[in-house]
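Read through the structure below, which is laid out as structure tokens, and then see the notes.
The other protein chains are all here in position, but one chain of the complex has been omitted.
All chains are identified by letter, namely A, B and C, in their written order; residue positions are counted from 1 within each chain.
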Amino acid sequence: MTEIPEKTASLSGGPVLEPGHTYRSVTEKISSIALARRTPKEWWIGFGVSFLLMMLLLGAVGHLFMKGIGVWGLNIPVGWGFDITNFVWWVGIGHAGTLISAILLLLRQEWRTSINRFAEAMTLFAVACAGLFPLIHLGRPWVFYFLFPYPDTMRLWPQFRSPLVWDVFAVSTYATVSLLFWFVGLLPDLATLRDRAKRRPAKIVYGILAMGWRGSATHWHRYETAYLLLAGLATPLVVSVHTVVSFDFATSVIPGWHTTIFPPYFVAGAIYSGFAMVLTLSIPLRAFYGLEDFITMRHLENMAKVLIATGLIVAYGYAAELFMAWYGGNPYEQFLVKNRAFGPYWPAYWSLILCNIVAGQLLWFKRIRTRPWVLWGIAIVINVGMWLERYVIIVVSLTRDFMPSIWRSFHGSRWDWATFVGSIGLFLSLLFLFIRFLPVISIAEMRSLVDETEGREE
Amino acid sequence: MQIFHRSTNFLAKLSIFGSLFIAAGLAGAAWEIYQSPWTTQVNVPKEQPVPFSHEHHVRGLGLDCRYCHTSVETSAFAGIPPVKTCMTCHSQIWTNAEMLEPVRASYRNGRSIEWTRVHDLPQFVYFNHSIHVNKGIGCASCHGRVDEMPITWQVNSLYMRWCLSCHRDPKPFLRPRDQIFNMSYAPPADQAALGERLAKEYHLLNTAQMTDCVTCHR
Amino acid sequence: MSERAPLDLDAIRARLADADGPAYWRGLEELSATDEFRDFLAHEFPENADQWGGDGVNRRRFLQLMSASFALAGLSACTRQPEEKIVPYIDQPEELVPGKPLFFATALSWRGYAVPVLVESHMGRPTKIEGNPQHPAFPAGGTDAFTQASILNLYDPARAQVVSHAGTIASWESLISALAPVLQAQAASGGAGFRILSGATTSPTLAAQMKDLLARFPQARWDRWDAIPRDAVRAGAQAAFGAPVAARYRFDRADAILSLDGDFLAGNPASVRYAADFASGRRIRRDRVKLSRMYAAESSPSLEGAVADHRIALRPGGVGDLARAVASAVGVASGSNAPLSAAAARFAAAAAKDLGAHRGASLVVAGEGQPPEVHALAHRMNHALGNVGATVELTDSVEVDPVPSLDSLRRLVEEMQAGSVELLVVVGGNPVFDAPADLDFRKALAKVRESVRLGFWEDETSEWCRWNVPMTHALETWSDLRAFDGTVTIAQPLIAPLYQGKSVHELVAVLAGSPDRTSHDLVKDYWRSQRPGLDFDAFWKRSIHDGFVAESGLPARNLAPSAAAANAVAAPSAPGGLDLVFRPDPTLWDGEWANNGWMQELPKPLTRLTWDNAALLSPATAARLGLASEDVVALSAGGRSVKAPVLVVPGHPDDVVTAHLGYGRRRVGAVGRGTGFDAYHLRVSAALSGASGATIAKTGAAWPLASTQLHQTMDGRSLVRAASLAKFRENPAFAREAGEDPAKDETLYKPAPLPLPASDPAWGMAIDLNTCIGCAACVVACQAENNSPVVGKEQVIRGREMHWLRIDRYYQGGLENPKTYFEPVLCMHCENAPCEVVCPVGATVHSPEGLNEMIYNRCVGTRYCSNNCPYKVRRFNFLQFADATTPSLKLMRNPNVTVRSRGVMEKCTYCVQRISSVRIESEKRGSPIRDGEIKTACQQACPAGAIVFGNIHDRESAVAAMKAEPLNYGLLTELNTRPRTTYLAKVWNPNPEIGGEA
Partner (left out) sequence: MKGARPELYGILAEFADRDLLLEAARKTHAAGYRSVDAYTPLPVEGLSEAIGFRHTRLPWVVFTGAVLGALTGFGMQLYASAVYYPQNVGGRPLNSWPAFIPITFELTVLGASLFAVFGLLALNGLPTPYHPLFNVDRFEFASREALFLCIKSKDRKFDRRETRSFLESLAPREVFEVGW
């Protein structure tokens, strides 16, 4: 932020903002995306496709509510399939934003500046998608309110020992806090848009959102305090959310679920998938809107490095599971490991190893890190891999647990797929709207970078 | 340049902090509706094919509850009197009262009268009359002073909360077995002591079983 | 989805929204009253909107509307209760107390024999069938699966409902008037063209009626045909004793048993009794360390083989050869001995030695599938071993004049072909479907001038008879039948015929020219004539109340078999090809049960197959023929061929293919439609029980089979624990030691809250794996008691069957002859239940008495509980499985159990409704609940007494005693779930001389 220390920690050299920019140029460049009178044709295409997918989600969920959970491929013993897999996957993706904004802020990583804004946006939308699944996976969604403590006539409240209730609170808290954090960050930029907007409707909308921000010194003072405090709060929150999600499994008795390493390993996985998703989105974005000056090669490289680190932690998680199965000597665990690797679901298992561990290693090479589109490909692969990881953990463990007599396999029905793909549509639609109407990069914070780069030139 | 009028400042602040109060207000309203007679049907006399008056038959003529509700002591269902029961008297008296035509018709052509349920529990609640009357719960405790109702209505919400209030601590409501069907029974001054004694006698001291889910839901 | 759907939906929604719309848990009865609903029903289901066939798009769309309305009603229900009507009797029956069930003793019929039962009736609706423990023939009570499922037939909307003539609706009266001239004519000719065809029967009244009828029509004849005939049994007795003597066995007195393709544990009229007696010989306790030993030689896997200590799988002829070997070894002349394989020889020698060692306490039983010679041989062996009078009791025939039904039918068909039959009355059965294929009964039937059919179903036979009269269900009429021991059992109606049903007595009365007589008159008058003198009314009252006529059992006779004709044996030796073995289907029997959803969905004890039959092959044979399960093959024998799916069955004899009869029905209700293949098509009169020289050709097609168990072994997990008797003697606690049982205090948490004083009960269950024979009566009983839905083949394949109680069947040992274990698995009611902790809404919690409760109306359906259940005993309503639309099925439901709607989890409750009602009664009478006063449905149905439920706080209780046994162990106790349901480990009693087992 403002008080940029002399030596700023940074993963690698290279500018975080190409030289030659002024307050004005930065402001103009970024705000013009939101304020442009004409919407680019490409935007319409992209949004159109996403919107159609979102409609697919609507249809799938409608069908689901009409007929019941049976339209999915679920059975006994596999009570959770795509639904919770998607949930965990989305929540994981939803971790990058707040992490970048909060933790990197506390770590004084100034390169976060140009990516945190849409990373946070991405977080919000991912969490929105995630929040959808616990609701629609209910057999009787119309009594979802049983999950909340509300003044009832039954004198009965949720069963607070259940990790599912923890989820409800963790995810909703995370959504709320992320939203607040994001909004606080947006406040000055909204003021900028308010003042730069030409048309009255725009002025009014941005004006309302800006809440009359006028950059008063005292306001800035409190603002920074609040922002730091929120960052401080968000940091443990981020860690807690996926920890709680991992409790869904870790606190159960099912082999492959009942695993003490889950919390750290889920969190690492979340960051892994989160950063992968940030790359997946930022690379096309910078290319299309010509933001290479702001999202520089250094950003991409740094994110790639974060991927290597978290990827290795995830790999360690897998290794630990294998080790514990062998070392713990629990026959069920040992069977589970065998079953994952060589049972009917071996393709899923090995492709997740391929996507999450092997693919990640390519990032050791600078020549790969500095080729945006190669990087992009790897990021996509990792996203797929992380989905498969959750699928393997959830489904494969359930298909064969304790009693062979009731073992059964699971295959997603076309409604499972429709719901999954549809949720991606929802995510992208929201993202497109965000790109169109809000500054994808924090203008106010870029101004600080301007100062800093000027400083460099001198 | 100004975009907004002066007044908007006040409005803006109001909209933020006021919204909390508005939300609370709505919740309160919903809650009230849920309590209201419209939902619970409490104190709402029910339209009946024949305007049967418990007041007249119970207080006026002094009929015992069990004269009509025969199975109340032995069965889950208290029993609704077969038309024959009505006719035992009404074949002698009021034999051509206009009001009673549906009863006679029913008896003639063997098509039952369709009474409207006054106390209607959800299907997933398995209520048993016999155990309640055997454990010292008087009719009036739940049904109110039926002997003062010209047309019957419901006096309690029958909400689970209401059931639990007694299942958790029945002592204040317990009666000696001979007072169960006494409509005008008033608890004695020492109900506390009496309740204590009866609870022991009726084996109701440990309410764990009584507040257990499957006691009512299966 | 047609465009009409939204319209209907709106209408229904509106209906639900407005104040007097029904609420969801009962919604559809009211709903179905609305016009728009009837419209769309009609539109959806031109005919029978009733069956849950899992078939077709219609059903699915129907569901979608259903569940939608459910959802909406669910919402509306949380604002306000809709108004409801209450309807009194006009004149209330004396004995009836509203809201309390009544129990009546009556009898069902099984293959013509009486099945004495007690029937529970709610406000005049029979809802549940139990065994009648007062009955002398079945002192242990209990039932088989068919008996349990019979209640569903009563309410089956696909029953024959109206009298019809040439396909048009007629009336009983019109039938009577139409028959009058025909009978006139017959009377003139002495009934030369008058034939009656029925199954075997034991009814004294019917016998008298027929006698009287045949007296009026001396030329007429009463022919008999049973699709699963007991001819070989009769003929065997005839051969041995010169008379169709009936043999009844006392397995409780037998220490060594040889079963030759025996089928005494299932399907036999005495099975329920035999199972109980057999179990008593296998019940091993601390104070009774003793087991009977059973040898089973069989040509097709059966329950007998599964429970035998030594089992050998042979080709059908091989069983006879082995029988002869044993016979000569125990000193019975058995003529030419075919050479035996080494294994068979060793088996035979050991068995013979064992039998000989237990003279008077041994038993040889031959199955109905074996030829008469083998039965005769068995009789002679028993006699030689001094078992007659001890383990075998011989009586006069229980059946009314037993005739060889194949000959009887053959002669009839010839006459029909010749056109000499003018009036044919077909009572029950289904000959068009199940008569030997070569006789072609259908073509013959076409030549009959006037045919009258009394049938329970609209089936293949009714299709070809001119007159069709719906037959009453056993619970709808008066009758009398003899149990296998001869005890006369009175059948009384519990409900007036739901449709225009008539009983066989009434029909015969019409033929005998007294059409106005009711079953009641007929039966009662017959018995009045039988009981002259003594106070008849008292006798009658008592017989009806008890359900049987006291001391009416047939006395045992002491007979010796003729030694003659011992070697009139033609061992069916098949040179090439496969031996084809026909067996009645374990769940559909001869096909009569094809429209019974419970039986269709009941996993067959050994194959775990539902909704289909298959060509069963041994792994080796399948491998040789390059076949795998679900391959469709052309199965041919004697120039006839059918397409059938293959199912590979471990332990099946090589070069033998088993085909279960009864499937592939062509004219049947929606439930039975399109299930299985018709094995009758291959069955010719020359080879009723099996043919040799059958061939199998792969077609390349595949047919999915719905099996409820896809993994057959325990994967080395100690789920079923077993040992030999010797090992048990060494270490009685072997089972407990096979697993670990954490101590109660091995927990961070304080012990469970809200405890009740030890004076209050703590419910628990123990299941004895030694006596369980895997007959699955418990599964159907549970389904009947708890309103469990049928989900259909498609859903079973998806793994969504709704049985609260499943019987796991595990194999152990090699594929060619593995040991078979049955393990009934239901909710364990864990004291530290993993399912409860994870439920977010507290829809499953623990009762102070130790029940793991499931509260449907609180359940939101996260399925987390099921995921976290190590035993996977929870079942989820993935769709609207419960049929909420068919009126007749509503009558059948147990009013004390909620009918679960879509989206909620459910599971075994230990029959909490039974616990509650007994608890209430005990509270009212002020005395504690007696041991055995509460019986769970599965326990009550179990013929072998393998399931025991009760109060484990009570040291004296049967269940506490079982849990104190050294054999007692819990499943997966290492997870510290502390299950309340435990098992007694299996103990085998192998013969050291054969060894290699257990």
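By definition in this document, contacts are C-beta pairs under 8 Å (C-beta built on N, C-alpha and C of every residue); 3 or more make two chains touch, one makes a residue touch a chain.
The shown structure was predicted, so the numbers you read here are calculated from the model rather than taken from an experiment.
Visitor: Just name the one of A:Leu105, A:Val165 or A:Ile283 that touches the chain not displayed here.
Guide: Answering carefully, the residue with contact to the hidden chain is A:Val165.
Visitor: Out of A:Val49, A:Ile103, A:Ala128 or A:Met211, which is the one that touches the chain we can't see?
Guide: Result: among the candidates, A:Met211 touches the missing chain.
Visitor: Considering the whole complex, which of A:Phe65, A:Trp220 or A:Phe288 touches the chain not shown?
Guide: A:Trp220
Visitor: Specify the residue from the set A:His63, A:Arg108, A:Arg155 or A:Arg371 that touches the hidden chain.
Guide: Of the candidates A:His63, A:Arg108, A:Arg155 or A:Arg371, A:Arg155 is in touch with the missing chain.
Visitor: Since one chain has been left out of the picture, which residues of chain B touch it in the full complex?
Guide: 1-9, 12-13, 16, 211, 213
Visitor: Tell me, which residues in chain A touch the chain that this view leaves out?
Guide: 1-3, 22-24, 27, 149, 155-161, 165-166, 169-170, 173, 176-177, 180-181, 183-184, 188, 191-192, 194-196, 207-208, 211-226, 229-230, 233-234, 236-237, 240, 243-244, 247, 444-445, 447-448
Visitor: Please identify, in ascending order, the residues of chain C that touch the omitted chain?
Guide: 748-754, 830-837, 839, 842, 845-848, 978
The rule is simple: only the chains that are shown with their structure count from here on.
Visitor: Select, from A-C and B-C, the pair of chains that is joined by more C-beta pairs in contact.
Guide: Higher contact count goes to A-C.
Visitor: Per the centroid of Cα atoms for each chain, what is the distance between chain A and chain B, given in Å?
Guide: So the centroids are 53 Å from each other.
Visitor: From the mean C-alpha coordinate of chain B to that of chain C, what's the distance rounded to whole Å?
Guide: That gives a centre separation of 46 Å.
Visitor: Give me the residues of chain C that touch two or more other chains.
Guide: 845, 858, in rising order.
Visitor: What are the residues of chain A that contact at least two other chains?
Guide: Within chain A, residues 156 contact more than one other chain.
Visitor: Spell out the residues on chain C that touch chain A in their complex, using ranges where they run on.
Guide: Its residues touching chain A are 60, 63-65, 67-68, 71, 74-75, 78, 709-711, 713-717, 719, 795, 798-800, 806, 808-810, 823, 825, 834, 837-842, 845, 858-864, 866-868, 870-872, 874-880, 902-905, 972, 975, 977.
Visitor: Tell me, which parts of chain B touch chain A in their complex?
Guide: Touch list, chain B to chain A: 3-4, 9, 12, 31, 34, 157, 159-161, 164.
Visitor: Under the stated contact criterion, what part of chain A meets chain B in this complex?
Guide: Checking each residue of chain A against chain B gives 151-156, 194, 200, 203-204, 207-208, 211-212.
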